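The structure under discussion is supplied below as C-alpha cells; questions concerning it will follow.
Every protein chain except one is present and positioned as in the full complex.
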Amino acid sequence: MKVKRGLLIGRMQPVHNGHVEIIKKIFNLVDELIIGIGSGQISHEINNPFTAGERVLMLQNTLKETEIPSDSYYIIPIVDINNNSLWATHVESLIPEFNVVFSGNPLVKRLFKENNYDVKTPPLFDRTNLSGRKIRNKMVKGKNWQSCLPESVVKIIKEIDGINRLKEINKKEINE
Amino acid sequence: MKVKRGLLIGRMQPVHNGHVEIIKKIFNLVDELIIGIGSGQISHEINNPFTAGERVLMLQNTLKETEIPSDSYYIIPIVDINNNSLWATHVESLIPEFNVVFSGNPLVKRLFKENNYDVKTPPLFDRTNLSGRKIRNKMVKGKNWQSCLPESVVKIIKEIDGINRLKEINKKEINE
Amino acid sequence: MKVKRGLLIGRMQPVHNGHVEIIKKIFNLVDELIIGIGSGQISHEINNPFTAGERVLMLQNTLKETEIPSDSYYIIPIVDINNNSLWATHVESLIPEFNVVFSGNPLVKRLFKENNYDVKTPPLFDRTNLSGRKIRNKMVKGKNWQSCLPESVVKIIKEIDGINRLKEINKKEINE
Amino acid sequence: MKVKRGLLIGRMQPVHNGHVEIIKKIFNLVDELIIGIGSGQISHEINNPFTAGERVLMLQNTLKETEIPSDSYYIIPIVDINNNSLWATHVESLIPEFNVVFSGNPLVKRLFKENNYDVKTPPLFDRTNLSGRKIRNKMVKGKNWQSCLPESVVKIIKEIDGINRLKEINKKEINE
Amino acid sequence: MKVKRGLLIGRMQPVHNGHVEIIKKIFNLVDELIIGIGSGQISHEINNPFTAGERVLMLQNTLKETEIPSDSYYIIPIVDINNNSLWATHVESLIPEFNVVFSGNPLVKRLFKENNYDVKTPPLFDRTNLSGRKIRNKMVKGKNWQSCLPESVVKIIKEIDGINRLKEINKKEINE
Partner (left out) sequence: MKVKRGLLIGRMQPVHNGHVEIIKKIFNLVDELIIGIGSGQISHEINNPFTAGERVLMLQNTLKETEIPSDSYYIIPIVDINNNSLWATHVESLIPEFNVVFSGNPLVKRLFKENNYDVKTPPLFDRTNLSGRKIRNKMVKGKNWQSCLPESVVKIIKEIDGINRLKEINKKEINE
C-alpha cells in the first residue's frame, strides 16, 4: 500500500466547523482520508440527534465546497459493536486499508494501538466554541447555533426539521 | 382500513389503576386498541421487575373485568430494538395496522410523527398517586401498594412472589 | 395456578381453516389458550410472507367470529431466538404461565419436554388440503386459495395486497 | 429535496465491468447516486469473498477513473438486518435521502415499493459474461477473470491475495 | 510468551475417540493446548445435538482419564459470531494467548492465517469410522455408537437421555 491513507472517526452530531478545520489540516499529512461516522445506528437522542445518513450528507455537502478533491476521501458510517476487543477489527472490515489513525478519544487510541496502528492526536481547533455538546445545547435553547456550522449543514438541519426533533426529544415524559 | 384503531404503548411495570383509567377513556375515541407492552425483554430490574408474560396476564385479567369488549383490544409485547430510526417500523411490523398513537413519551411521539402518524397525548389520570415508579417504591418499602393496582394484578403479584423478587434485587452486592 | 392454560405455537403463514379447527378442539381440553405466532420477525419470504402484525390481525378477526370467548385466548408474536437451549425459556418469558403445550413439531415438543412440560400432539384436521405450504403455492399460481382460509383472512390478504407480495418475491433476480 | 438522487444496492462480490456500465447509465437519470454495498458484514465465503472495506475501495478506485464527478456519488456499506419488514427503513437510516431506487432483485423492489418509493429496474448490460457468480467461478478455476473487472479491481484483488483466499475457502474440510 | 500454546477448535458433537487421539498427538508439539468448543450456542439440532456445557463435561471427563496433565489444557466454549472478518479476533478475545492453530477446516485456517498465525493441519486419525456425522447417524439408527466414544462420553449421553433427544428432533413435523 503506497498511498498514505488516514482514518478519522467521530460521531459528528452534527458536523461542525471544527471538523472541517481538522480534516483540512489532516490532509497536509495524508493522501487520502477515511472519515468514519461513529455510532452509526444511533439517532433521535439528545446527544445523538441525527441519523448516519443525515450525517453522511452533511459531511459530503460540506467537503465538496472545500478544495479537498472529492476522490480523496471516503465517508463511511460505522455502527457500534459494543465489544471493545473486536471494535478496531470491525472498523477495519468496513473501510479501505489505512496506515494512520487520528483520534482524540483515549479508548479509540488504545484499541488501534493494540492493533499495531500509528495513532496520532488530531490537530487542534477552537474548542471553546466548537464542541458537539455545546452546539446541541444552543440548538435546544434557541441560541445562535448556525454560526458554528458550515452553511450546507445548517441547510440540511432545516430541511429535516432537526431543531424541532432535538427540542421534542428533550421534553420530560408525562406519565409512566 | 375503516375501523379506528389506536395504539398505546407502556412498560406497565406493573399494570396499575391509572392504566385502566386511560384505556377506558381512549375507548371513547377508538373502535379498537392495541396495547403494546414496552421493553418486553426486560425483567428482574428495580424499574422493570415483571416479565412481558406476567404483564400480559395482568392486563388481560384486568381488562376482562371491565366493560370493554375483549375482542376490541390486542395485548402485544414489544421487545426493544435499541435503534430509534427503526423503532416505529419495528412496532408496525409486530401489531395490526393502526391510525392513531397515544403516548406521553416525547421520543415515542416524535418517532411516530416522523412516520406520519396522528399522535395524541393520552387523557390524564391521578398522577400524584399513580405512577409506576411510586408504586414500585411502595412495594420495596412494604407500604400500601395494593390500593394502586387492580385486584387481578395484586393476585398475580402474590402468586409469582413479586414483592420478594423486587426486594431481593434491590439489595446491595456483598463483594466483587 | 388453577386455570388449565394451554400453549399452541405456529407460524400461521397464513392463518387457515385447519388452525381454526385445531383451536376449537383444543378448547375442549383447556380453559384458556395462548396462541404464539412463531418466527414473529420474519416476513416477505416465500414461506413466510406475512408480518407478525398481519398474522395477529388474521387470527383475532377469525376467532372473534367463532363461539370461543375472546377473553379466553392470548395471541402473542414470538420472535425467533436462534438458540434451542434458550428457546422454551424465551417463550415462557413472553407469555402468561401455562401448563400444557400442543405441538406437532418434534423440536418444539422436545424442548418443552426438557423444560418439564406436559406436551400433547394437537388434534388432527384435513391435512390433505390444509397446509401452509400448499396454500402459499396456490396463491403464487393463482389457484383457489380462498376456500382454505377463513373469510376474515381472505379480506385482510386482499387489503394488504398479499397475493402480489407473494408473487413478486417469488420472481427470479435479473442480475448480480 | 430538489436534487434527483438515486439508490443502487448490490453486493458487488467483486465490483465488475457490468456494475460500471450500469452506474454510468443510471447517471443519465439522476443527479446523484448512492451506491449501497449490500451484505456489508459478510466476507470470506465462496459467494461473498471480499470485505465491505475492500469493496468500497474497489468501487471508489474504479469510479474515480470514469468521467462521473466524485462528489456526485456516495459509497456506503449496508450490513444485513435479517428482518425484511425493517430492511428498507434500515437502509434509509444509513444513507442520505433519495427518491428513486434501482434494483433487479424482486425482494428489494417489493420492500422499497411498500415504503412508497419509485423503483426502477436498472439498465441492462452483457449478462452472459458479467455476473458475480460466473466471475468468482473463473477465479476459483484459474480462468481469465481479469477481463471482466476494471483494472483497479484487478490490482486490489492481487494486493489482498484475493484469489488464494477464494481458492482456500473453497476446499473441503478434512475431518469433523 | 515463552510457553508453546496451541489452539484446537472443533464442534465436538459429540467428543469421540478421534478427538482424543488428535489431542494426545498435538501434545507432542505444544506445552499447553486450548480446546475451543465451536458453535457453543447451538444445540438440539441433528448435526449439533449437545449443548456447550455437555460438550465441556464430555471433554474434561475424558481428558482427566488420560495422562495429559489437567493444568495444561483449557476447554472453552466459543459461540458463533457470524462475521468471518471478526471471527479470529473474537476467538482471541475469549481465550489465553496462543502461537499455533491446529485445524482441518479451510475457512478456520484461512482466517487465522490472515491474522498472522502459524496454522497446522492436525495429525490424522481413523477417519473411516470416526466422524461426528457418522456417529450421530449411528445414534439415530440405533447402531453401535458406543464403541466410537470414550466411556465417560457414553455415560454422559446416557445420563442426559441424549439418544432420545437426537431421535426425537430427527422426526418429521406433523402439520404446518
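The letters A, B, C, D and E name the chains in turn, as written, and every chain counts its residues from 1.
One rule holds in what follows: contacts are C-beta pairs under 8 Å (C-beta built on N, C-alpha and C of every residue); 3 or more make two chains touch, one makes a residue touch a chain.
Being a predicted model, the structure only gives us computed values, none of them experimental.
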item: For the chain not depicted, the shown chains it touches; value: A, B, C, E
item: Residue of E:V79, E:V119 or E:V140 in touch with the missing chain, whole complex considered; value: E:V79
item: Contacting the left-out chain in the complete assembly, out of E:S93, E:S147 or E:N164; value: E:S93
item: Touching residues (missing chain, whole complex) on chain E; value: 1, 40-41, 43, 51-54, 56-57, 60, 63-64, 69-71, 74-77, 79, 92-97, 159
item: Residues of chain C in contact with the chain not shown; value: 83, 85-86, 89-90, 92-93
item: Missing-chain contacts mapped onto chain B; value: 41-45, 51, 165, 168-176
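Here is the rule we go by: only the chains that are shown with their structure count from here on.
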item: Both-way neighbours, i.e. chains that touch chain D and touch chain B; value: A, C
item: Common touching chains of chain D and chain A; value: B, E
item: Magnitude of the superposing rotation for chain C and chain D (Cα, nearest 5°); value: 120
item: Which of D-E and A-E has more C-beta pairs touching across its chains; value: D-E
item: Between chain E and chain A, distance of the C-alpha-averaged centres to the nearest whole Å; value: 44
item: Distance between the centres, which are taken as Cα means, of chain B and chain A, whole angstrom; value: 37
item: Interface hub residues of chain A, defined as touching at least two other chains; value: 41, 43, 51, 92-93
item: Overall pattern in which the protein chains touch one another (line/ring/star/complete/other); value: other
